[in-house]
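Comments concern the structure below.
The complex appears here without one of its protein chains, the remainder shown in place.
Coming up: chain A.
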Amino acid sequence: MLTFLALTSVALLGIVPEQSQAIAIYTGWERHALVGSDIRLSCSFFSWRWTSEDVTFSWTYRPDGSRDSISIFHYTGGAAYVDNKGPFRDRLEFVGNPGRRDGSILLKNLELNDNGTFTCDAKNPPDIVGRPSSVRLLVFEKVPIQAGVITGAIIGVVLGLLVLIVVIYYLMRFLVARRVFSLSVSKHGKKKKEGSQQRQIKV
């Protein structure tokens, strides 16, 4: 047991110095939105170093079916620079907090042409080695029904009702047997007997 613990701690110590030089960037995997709505694309990173003053965020956009990407956002030296010439001019807003390692952007008034892949690249000097992360944006005319949602809902509701009815049935039987309830429909004879007993006691 002790040797196992010693080995794992040595292994972890071996791995950690590797990771302390790499920055890990997190965005979503896929985002769905309706035409005309706004969407917030989040981007954050993990780094072993303190957040530097020279932290940079940059977003690039690659439309679906195209092989070229275009840069649409850059944050550096404490100032955010949004797209003012490209497909997102006047529709892009920086809503992140670089001090909290958040480089999220807000896309307003989405169009069908905005389908594509958005890549976020963050750098936290001196921690600059890392892989940019991509999020895929899907814009719909109307929200499609996801596969299996209605199926699951119907099955769940029906089986739930069945369980509920069985539980209530057995609960009622249990309570009637314990004389907590007295059903006037059944046990007609029993009530009569109880009545006659009461009369005897009175006398």
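To be clear about the criterion, contacts are C-beta pairs under 8 Å (C-beta built on N, C-alpha and C of every residue); 3 or more make two chains touch, one makes a residue touch a chain; residues count from 1.
Rule of thumb we're sticking to: contacts and distances are computed from a predicted model.
For the chain that does not appear here, its UniProt entry gives the protein name "Epithelial membrane protein 1", which is one of "WD repeat domain 75", "Epithelial membrane protein 1", "Cell division cycle protein 27 homolog B-like isoform X2" or "Aspartate aminotransferase".
Screening A:A79, A:V149 or A:A177 against the full complex identifies A:V149 as the residue touching the chain left out. Checked against the full complex, the candidates A:L7, A:V95, A:L138 or A:V158 give a single residue touching the omitted chain, namely A:V158.
Looking at chain A, the residues touching the absent chain are 144-145, 147-155, 158-159.
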